[in-house]
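Removed from the display is one protein chain of the complex; every other protein chain stays in position.
Moving on to subunit A:
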Amino acid sequence: MALYQSREAGHGGMFDALILIGLLSFVTALSLLFFADQSLRLDEAQSLWQTSRSPGAILSTVAADVHVPLHHLLLHFWRLLFGEGVEVARALSLILYLFNIPALYLLGRLAYSRSVGIFAATLFAISPFMNWYANEIRMYTLFALLATLNQYFFMRVFKLKDTLAWTPYVFTAILGVFTHYFFFLNLAAQGAFYALYRHLFPNGSRTHLIGTAALIFALFTPWVLYTLLLGEAVYQQPALSSPTTVDFFNTLAEFIFGFQGAQLNTVIVSLWPIALIVAFLALRKNVSLSNESAYFLLILLFSLGTAFVFSVLVRPVFLSRYLIFTIPALYLLLSALLSVYPRPLSRIAKEVTVALMLIALAASALRGASVEEEYRAASAYLAQHAQAHDVIILSPPFTLYPVEYYYRGLAPITTLPQWDRYVAGPIPSFSAETLEEDVAALTESYERVWIVLSFDQGYEEDLRLYFEENYHRIERLDFPSDITILLYRLRYDTQNARAAAM
């Protein structure tokens, strides 16, 4: 017996369809009620700016960034078709997520059983992590969807010996690698699985896999060459620190419980011995690790492990969102595991899992609106209070994207260090030596300066201290999350200043 027990209990396809419709409705409602109205976050603003350009410019911009272009191009045309609003752009992510729910059901049904498929789809629909990215203008739901579809077709080849599935497999693999570089981990895990279980694959599988690899190589190489030619991606890598085991477990916790506050997250990851109980309870007679479970386990552990080791040894790239494609495998494994339990215990375990995830989702939804990057509110405040004789300085420079999107005020916006997005090359680095000179150049004709600090890149404190020591601070405001607005008077020798002083 495999790592699951088939308990179809007489439910028909209609029953499953109704549940799936319910899940899709739930996700849509949740998005409309809680997530849709959130402020644009930094990465989203960057996506909007990038995709507002021509396709050719998008390619060069993305090539200069750390990503691949499929989602950007898709979003570009999506916005052309349906409009420019934040909600429209977010709707694309949401729709891709909605497609992923039945796709995961199909994968679960194929790999295990209908009940496992339904439960995995349920977890996926109530996942705080997935719901978060379903409402963000980024490539992650496309990434997850393509991974699910790709795994579905791979599973069809493996389990049903359906050689016709090779075509959509190759197609999704190509789309996948142009959606996110980490899709290669998915393919590598599949390659490892093939190496271990090749005797169970239909004849000709090796040729198909080698052909797929060759095709991807042929199609992807020009992109790599183009990226290298531009030579800028290296400057755009996210500033990540080398991951620790805490990050590893945090990632798994985030996959199940989403982004929680530091204390709650500590509680969640500290509960790791519970994983032992979960495993112990699955020790049942004649229940072994099925080939399908071995596959999903490989997808999960190989991908996480490789990303972790690479991050420790070579370059930090370990981010939970980059590994989002492993979530379907995680949920399928969890569903299969809980299905192994004796029936009453299985029901209780599933109900507890759903309840905990729902609580985490509720916390995430309620917290999200108030805690995440409130560039909208900050920008609105600036628009209302900054005058024409003021200047707004954003630091670090890339926070220009969200502020610029929302800000409709009189004062001009600039960045420190100064940065021109349209000029190729890295964002200029901060220099304490030239700070005085830089500030003078930016502020020489203005009376007041608004400093907007967020996403500390290591020099926020230097900047703040410089202004504190040299100028008179008039005001300080804090916005979620860690956005600080400081207002300083630059001089008293202007007419306005004199009037204000009187």
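In this text, a residue touches a chain if its C-beta (ideal position, glycine included) is under 8 Å from a C-beta of that chain, and two chains touch if they have at least 3 such contacts; residues count from 1.
One rule holds in what follows: contacts and distances are computed from a predicted model.
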item: Protein name (UniProt record) of the chain left out of view, among "Thiazole synthase", "Dipeptide transport system permease protein", "Glycosyltransferase 2-like domain-containing protein" or "ATP phosphoribosyltransferase regulatory subunit"; value: "Glycosyltransferase 2-like domain-containing protein"
item: Touch with the omitted chain, as defined above, among A:L81, A:I277 or A:V423; value: A:I277
item: Hidden partner chain, touching residue among A:W49, A:F249 or A:F310; value: A:F249
item: Sole residue of A:V267, A:V309, A:I359 or A:A388 that reaches the chain not shown, by the stated touch rule; value: A:V267
item: Residue of A:S288, A:Q387, A:S431 or A:N470 in touch with the missing chain, whole complex considered; value: A:S288
item: Touching residues on subunit A - with respect to the absent chain; value: 244-246, 248-249, 263, 266-267, 269-277, 279-289
